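Missing here: one protein chain of the complex. Every other protein chain is in place.
And now, chain A:
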Amino acid sequence: MKYLILKHYRGGPTPAVEFTPMEKWTPEEVDAHMQYMSDFASRLQETGEFVDSQALSSEGAFVRSDGEGRPPVTDGPFAETKDLIAGWMIIDVESWDRAVELAGELSAAPGAGGEPIHEWLEVRPFLTGVPGGTD
């Protein structure tokens, strides 16, 4: 079963720990955080559970059609939006419980002072391509 672990720059429940924003960490603390994430991904590769991981720029825009013959309308960048996605990891695991366990581990990545940041991560199951029942 595949799950998306979604990391947000902003949005989600109230943070459990008001951690210092990343740009105010020391370079070593940033390195330690990145190392934790990449070790986590390598470990999942070894367990055969890793599918994909991607970070997103906080720049970008909303886009919509404005009718035939007219250029699409854009809105953004999202300086004001309440919810901003930072990136994701896709895992392929045996159960929801395992997905939650892994997201919990990922959320414990170290921040300022080497303390776990306990950030909220969103875990969403993939819809499969085939119906579950036989008919």
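Basically, contacts are C-beta pairs under 8 Å (C-beta built on N, C-alpha and C of every residue); 3 or more make two chains touch, one makes a residue touch a chain; residues count from 1.
Just so we're on the same page, contacts and distances are computed from a predicted model.
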{"item": "Listed names \"Urease accessory protein UreD\", \"RNA polymerase sigma factor\", \"Signal recognition particle protein\" or \"Monosaccharide ABC transporter membrane protein, CUT2 family\", with the criterion being the UniProt name of the chain not displayed", "value": "\"RNA polymerase sigma factor\""}
{"item": "Touching the absent chain when the full complex is considered, from A:L4, A:V51, A:A86 or A:A112", "value": "A:V51"}
{"item": "Of A:P13, A:G67 or A:P131, the residue in touch with the unshown chain", "value": "A:P131"}
{"item": "Residue numbers in chain A that touch the chain omitted from display", "value": "2, 45-52, 92, 94, 125, 127-135"}
